[in-house]
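Report on the following structure.
With one protein chain held back, the other chains of the complex are shown just where they sit.
Up next is chain A:
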Amino acid sequence: MSAPVATQTLIEVRDLNVHFAINASFKARVTGRGGATVKAVDGVSFDLHEGEVLGLVGESGSGKTTLGRALLGLVRPTSGSVKLRGEELVGLPERDLRPKRRHLQMVFQDPHASLNPGMTLQTALAHPLQIHKLTSGDAETQAKVRETLELVGLFPTQRFSDSFPSDLSGGQKQRAAIARAIITGPDLVVADEPVSMLDMSVRAKILDLMIDLKERIGLTYVYVTHDLASAKFFCDRVAIMYLGRIVEIGTVDEIFNEPKHPYTQALIRAIPEPDPDKALPRDLPRGEIPDAARPPLGCSFHPRCPKAFNICGWEARDLQTMLESRWMDLGEDRYGEERPLVGDFSKLKSTEHDAFLPAGSGKDPGELLALLEKIRAEEPDEPMWTGVKEMHAEAHGVRVTFEPGIDPPLYETGGAKAACLLYKPD
């Protein structure tokens, strides 16, 4: 789709953070210090122009839904700024935020759960109008509800305004949820996976409706999804998220024709296409999205990245992953030989860029060092070795010193912006 002429900035997000405290002890809760936090959204900045569709794409746990909700103040940002037409929303008390919600609406993922089963569509759609005092009198409210039902394709409106959600199919429910979102005449609609619960044959209809509404009543969308294919079709710009950060942002053409970040490249190649002549590649990133409470050092994608190199932030955990995946490939005999040389992984210690790998009980640390040197010689392509500066035997184990890593910000690449050290200017 062609990008609309950039008119005016509707939403301006700067350095937005949403952190959740987890497992907080009593002391940590009282003092507000200590305890682990999950950085669900971690320093995100972007602009959203009027009439634009921005896709937030990522795997589960990437923070895309939290970011979408934070834009509307449905989760409280920890810090940072979200401006609606220059007006700050972060830090507003609920009372002042509420009137703003007229302009900021949301469509949720599960249409079966987002409509009240005890309300007819007439009641459900009239609520926002009454809350925001947009109509005076029942007749006007009813007329507005009918008009909106017609707009989303639920006609005859007479029949649908009296029906309950249980009378509707999945696609019809999602139409009703969209009607409820647009009835207040919002500027921005955040759509959180609006089609992922629907059948293939229905998805296209809902996306068609959303495109149609955008043109007819001038909406701006934030489209939260894990489905790159629908984002490619529906969006003007796409932001790829990984572990709370935007790792790449650019226009649809930039992202899909020339993806810069190795993560984006992998995502695009991993989509199963209904074309049997295109097989999935074999060299997909290993592993899964890491625990957000303990994000990797440096670039958070480095443990899975096929292009990682020395300054990506190697650390003790990567040593364990490397050994485990080696033992998986080698088979029982070699595992039986090598495993006893290495001690308990739970005693693997890490200080900054230094790791201490304990030797197995009663084993000589020298033997463990020899094993690591042997692995290094056997698997020179393992990216981790580029980051190992030094290894030497100590009492009870081996100390491995890594190259200090860099946490990459979004770099200019000549196309999309990407948070990858491959594009770090010298």
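In this text, a residue touches a chain if its C-beta (ideal position, glycine included) is under 8 Å from a C-beta of that chain, and two chains touch if they have at least 3 such contacts; residues count from 1.
Basically, contacts and distances are computed from a predicted model.
The unshown chain of the complex is recorded in UniProt as "ABC transporter ATP-binding protein", chosen from "ABC-type dipeptide transport system, periplasmic component", "LLM class flavin-dependent oxidoreductase", "Molybdopterin synthase subunit MoaD" or "ABC transporter ATP-binding protein". Between the chain not shown and the residues A:His19, A:Lys205 or A:Lys363, the one that touches is A:Lys205.
Here the missing chain is touched by one residue of A:Phe20, A:Phe164 or A:Phe233, and it is A:Phe233.
Of the candidate positions A:Arg76, A:Arg339 or A:Lys424, contact with the hidden chain is made by A:Arg339. Within chain A, the residues in touch with the undisplayed chain are 59-60, 153-156, 160, 169-172, 174-175, 198-208, 226-230, 232-233, 256, 266-268, 270-276, 278-280, 282, 284-285, 288-289, 323-325, 327-328, 331-332, 335, 339, 345.
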